[in-house]
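Yeah, one chain of the complex is gone here, protein chain that is, but the others are all in their spots.
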Amino acid sequence: MAQIDLAIDIAGIRLKNPVLMASGTSGYGRELAQVMDISQVGGVILKSVTLEPKKGNAEPRICETTGGMLNSIGLENIGVDAFIDEVLPALVDLGTPVFASIAGETVRAYAKLASRLEAAGGLAGLEVNVSCPNVEKGGIQFGLETHATSAVVMAVHENCDLPMFVKLSSAVSEIARVADAAARAGAAGLSLINTVPGMAIDPVSRRPRLGAVTGGLSGPAIKPIALKAVWECYRATSLPVIGGGGIFDENDVIEFMLAGATAVSIGTSTFQDPGRAITIIDGLAAAIERAGADSPLRLVGAMKTI
Amino acid sequence: MAQIDLAIDIAGIRLKNPVLMASGTSGYGRELAQVMDISQVGGVILKSVTLEPKKGNAEPRICETTGGMLNSIGLENIGVDAFIDEVLPALVDLGTPVFASIAGETVRAYAKLASRLEAAGGLAGLEVNVSCPNVEKGGIQFGLETHATSAVVMAVHENCDLPMFVKLSSAVSEIARVADAAARAGAAGLSLINTVPGMAIDPVSRRPRLGAVTGGLSGPAIKPIALKAVWECYRATSLPVIGGGGIFDENDVIEFMLAGATAVSIGTSTFQDPGRAITIIDGLAAAIERAGADSPLRLVGAMKTI
Amino acid sequence: MADLLSLTRGALCECSLLAREESGAGVFLLEFAVEPGGGTPEAPSPGQFYQVRCGSGREHMLRRPLSAHGFALESGRQKVSFLVEAAGWGTEKLCSLAPGERVSMLGPLGRGFVLDGVGKALLIAGGIGVAPLFFLAREMERAGVAYDLLAGFNTGEKYYKPLDDLAGSVVACTEDGSLGTRGLVCDGMAGYLAGGYDAAYACGPEAMMSEAAGACEDAGIPCQVSLDSRMACGIGACRGCVRQGTDGSNLCVCSQGPVFDSRNVSWRK
Partner (left out) sequence: MADLLSLTRGALCECSLLAREESGAGVFLLEFAVEPGGGTPEAPSPGQFYQVRCGSGREHMLRRPLSAHGFALESGRQKVSFLVEAAGWGTEKLCSLAPGERVSMLGPLGRGFVLDGVGKALLIAGGIGVAPLFFLAREMERAGVAYDLLAGFNTGEKYYKPLDDLAGSVVACTEDGSLGTRGLVCDGMAGYLAGGYDAAYACGPEAMMSEAAGACEDAGIPCQVSLDSRMACGIGACRGCVRQGTDGSNLCVCSQGPVFDSRNVSWRK
């Protein structure tokens, strides 16, 4: 086997390999660092942070479903002040690039978060989670509407020079249009996809399995949905994509790259095996070779149409 | 165990039990009738029929995914003429109510299909598959837009008195709005959900696993998505719902009823076990009892919110 | 379409593994007994297949198609055997079953090979394609049809030894030359076809079947091929297994096939 270099550049950021930890599934990185060598992953996307601390949703917050899980954490987090004071300084210990994820209820909140985080330093980039209710516009999620998505992206772009990846939901009629709006508004890249809205009910107690009734579906169950989103957005924009949704092994990573992802994120699979990302990285060179390539970049968008 | 009567009325149609065979997964009923006693199911929804015969999509047309499968059959069917001549006369032999499913590329095609099928007779109702490209409007699916959905439903309503169930896709930003449009336009009920758009790629050959590149995801993987669609549409309209998407056992049926379905449809699970619908029916009375009810109707929409 | 349906004689049945033997590297001969209680399927004819549920749970929703490799009726009990190459989840699961373990099968399904009026036949097997052709060879012996069999394997380790016991003559080749001639099974087929055959039967990888079919057409010998396709229902209901016919029609592999006249098949590139 020829030596395959796994390093990639994405939106000007150099990563030692294309495998990132997905937002919200590896906390602030340090929890996972107790049980695996997190310095080996390409990067860590931290859980979404908001301006004020958030308590999140009523319990139960998670439930297993076929090939995945539902979660309704509700963006519980310590707020940006504590984040900057307590979390940021320790991130350098992780030994790998770190991306913050920001979430807000108003365009202004996103702008403020972005400028505060850039000023605080220590981050490789920002992920902008637009799957949040826009409280000034009747509570419909930013990411469901092209103009609301544009507004958020522009506001972040104006207030922050960190490379910005806009994280979209697939639960829209035409994701490529939202992606295009994000591109025009100044996004450096896309992160696809967030969880897919869903619910589950206990057939005996008749209660919803989540306290918030509905939640977001993640895990291998959604992989086909995520791949289609990546493929469509890759073709519709010229933005680099962090692809994810159900990645379980190195072959899944190849699938996402072929669909157009430059890097990938691993979420739910980490729960089944905290070391999964590292197993994937260990197997990636061989998988790239099986796909007939000699570097990860050669595979990006390289699906052969029949 | 008290004797529980499984019979239900839905949009004026009496079914001996609420378990239907989903469109496209049991063909014209007779294929399955060779290997199971199809007269025991509550009803059969035939595969979608179009005005002209359709050859369908390039192969491969199916591929397995975690907890489900993708298909891109592309509505292969013999066309409404042959359907009326060859299929309809034999349907009475199935011994259970039969629903035709219609699919078209123009509003007029739906109207014509509906009037021809009503005239031909022998059907308990119609399912209207609006997940088809609207060729007169740039190819965007009817079901993705409220006005296109309304137009189809109105046209069918004007041309046919059979109870009409509009089958929606969950891949829209707000399914409840589409459901509401269908209700206002004269739908007798809803059928939720059609397959979820997705794709898969072979990580070695780099080819898409489907000849049509993208296809529709079905099976247990999508159950949480389907349940949410049923719950939202049940609350947004007063229409009875045929719920389905990933139903595998009788507990899944209870979940769909609690979310608001009056009847359910079984698709992909039939592939794993052609007799699955009957196993489900056999277990349904006990499941209804475990949920603390004495009839299926008592469970419809009876989820307890915490 | 009525005639098609009359061919679908499959029944749903539970089968328990009687014996399992590694017949070649990664290839297993599995013998099952049809358990009473469920349906009573008819006896399979060579080329027919079963839809086998390879595991439990919801992760894998599709059954896997497997050609009948052998059949016996012993004191009223049906025994069906398969020759299976471990190629992925389902086949690996089957190949690691322990005797006594049960699986659900639906079959026999589809249309098998047609023997009518054939005096001398050439059988061409590529790799695991030997599974239905071995069964066909045995059937020809019973029916008094003369045959020769060409069998190609990647390597000698994959060779199926029971071929040695066949009455017909068997010519084996391997890609790596470790057994028999070095080369592909279709190499020099034109020469063989001069041997006075009135029919050919092929099963194996797509490229091999298409080459065999071409050689037969050139020689004017009708060739029946057993096509591969992913399947969902296995009974003609879902149209998932459809392949293209040369006349632009759709070939439903599970119900009209899996065996087709090679001239009707549009080959994949």
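Labels for the chains are A, B and C, by order of writing; each one numbers its residues from 1.
In this section, a contact is a pair of C-beta atoms (placed from the backbone, for glycine too) under 8 Å apart; a residue touches a chain by one contact, two chains touch by 3 or more.
These figures come from a predicted structure and were not determined experimentally.
The omitted chain makes contact with just one of the residues A:134, A:214 or A:270: A:270.
Checked against the full complex, the candidates A:18, A:43, A:67 or A:189 give a single residue touching the omitted chain, namely A:67. Checked against the hidden chain, the listed residues A:15, A:36 or A:51 yield one contact partner: A:36. Checked against the hidden chain, the listed residues A:27, A:95 or A:301 yield one contact partner: A:27. Where chain C meets the chain that is not shown, the touching residues are 57-59. Where chain A meets the omitted chain, the residues involved are 24-28, 30-32, 34-36, 47, 55-56, 58-64, 66-69, 71, 73, 76, 86, 219-220, 248, 268-275.
Methods note: only the chains that are shown with their structure count from here on.
Taking the mean of each chain's C-alpha atoms, the chain whose centre lies closest to the overall C-alpha mean is B.
Of all chains, the one whose Cα centroid sits at the greatest distance from that of chain A is C. Chain B and chain C have CA centres that are 35 Å apart. Here the spacing of chain A and chain B, counted between their Cα centres, is 33 Å.
Along chain A, residues 66-67 each make contact with two or more other chains. Touching two or more other chains at once are residues 58-59 of chain C.
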